[in-house]
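One chain of protein is taken out of this complex; the other chains stay put.
This part shows chain A:
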Amino acid sequence: MPSVPRVDRLKPIYTAAKALNFGWRFSDFLKIPAYNGISRYTNQLHRITVRFCKQSESSVGMRNFIENQLVEIGRKNPSVVIYAQPVRNSNPSIRAEYGNGRTLQINAKNMSESEVSKDIHLLFSRSGEPVVKLESRQSALVPSVQGQWTPITWLPTAMNTEQLPAKQFSEHKSTATSATEYILQNPPK
């Protein structure tokens, strides 16, 4: 491997460009691909591949999972293609492919059946977007229906033509009655 990577090859450029779009990010806004759920919900998981070894000890949980639960999960999710792939002397893994083109892989080495099941269920409920720190807990198509409030939103229009500072706009407003106001309203007899 040369210390300075060559840039005249298509592959490193392509890989770098891919990393710009799909690489690890610091933070992002809350989003869901393909306008999912706006009219109806569609499952974003398209394919799931479980790789396991028929002999090795590290795949015991995976083998038990395939035997006991996988068929039932497949029956419940007819839109998802499930492959069970026996590969000799391999570490067991779960690979999920999503509608937005992303692939998520989990190494299931030495996992118990329940751990494998938990991870599979997580992959089924994911949308395929990467997990990043969120900038905000909510994302909205329209930020404000009534318009954003500004300090001058509810100011009286009489202020527009007045030379400021004006006495009538500089009075302190309070719901509490001041002593002066009270005496003016209830003059002493």
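Operating definition for what follows: a contact is a pair of C-beta atoms (placed from the backbone, for glycine too) under 8 Å apart; a residue touches a chain by one contact, two chains touch by 3 or more; residues count from 1.
What we mean here is this: contacts and distances are computed from a predicted model.
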- request: Using the UniProt record as the reference, specify the protein name of the hidden chain from among "Fanconi anemia group G protein isoform X1", "60S ribosome subunit biogenesis protein NIP7 homolog", "Large ribosomal subunit protein bL21m" or "Multifunctional methyltransferase subunit trm112".
  value: "Large ribosomal subunit protein bL21m"
Query: Of A:137, A:172 or A:189, which sits in contact with the chain we cannot see?
result: A:137
Message: Which candidate, A:13, A:30 or A:87, sits in contact with the chain we can't see?
response: A:30
Chain A, residues in touch with the chain not shown (by the definition above): 30-32, 36-38, 41, 43, 122, 124-127, 129, 131-134, 137-142, 145-146, 173, 175, 177
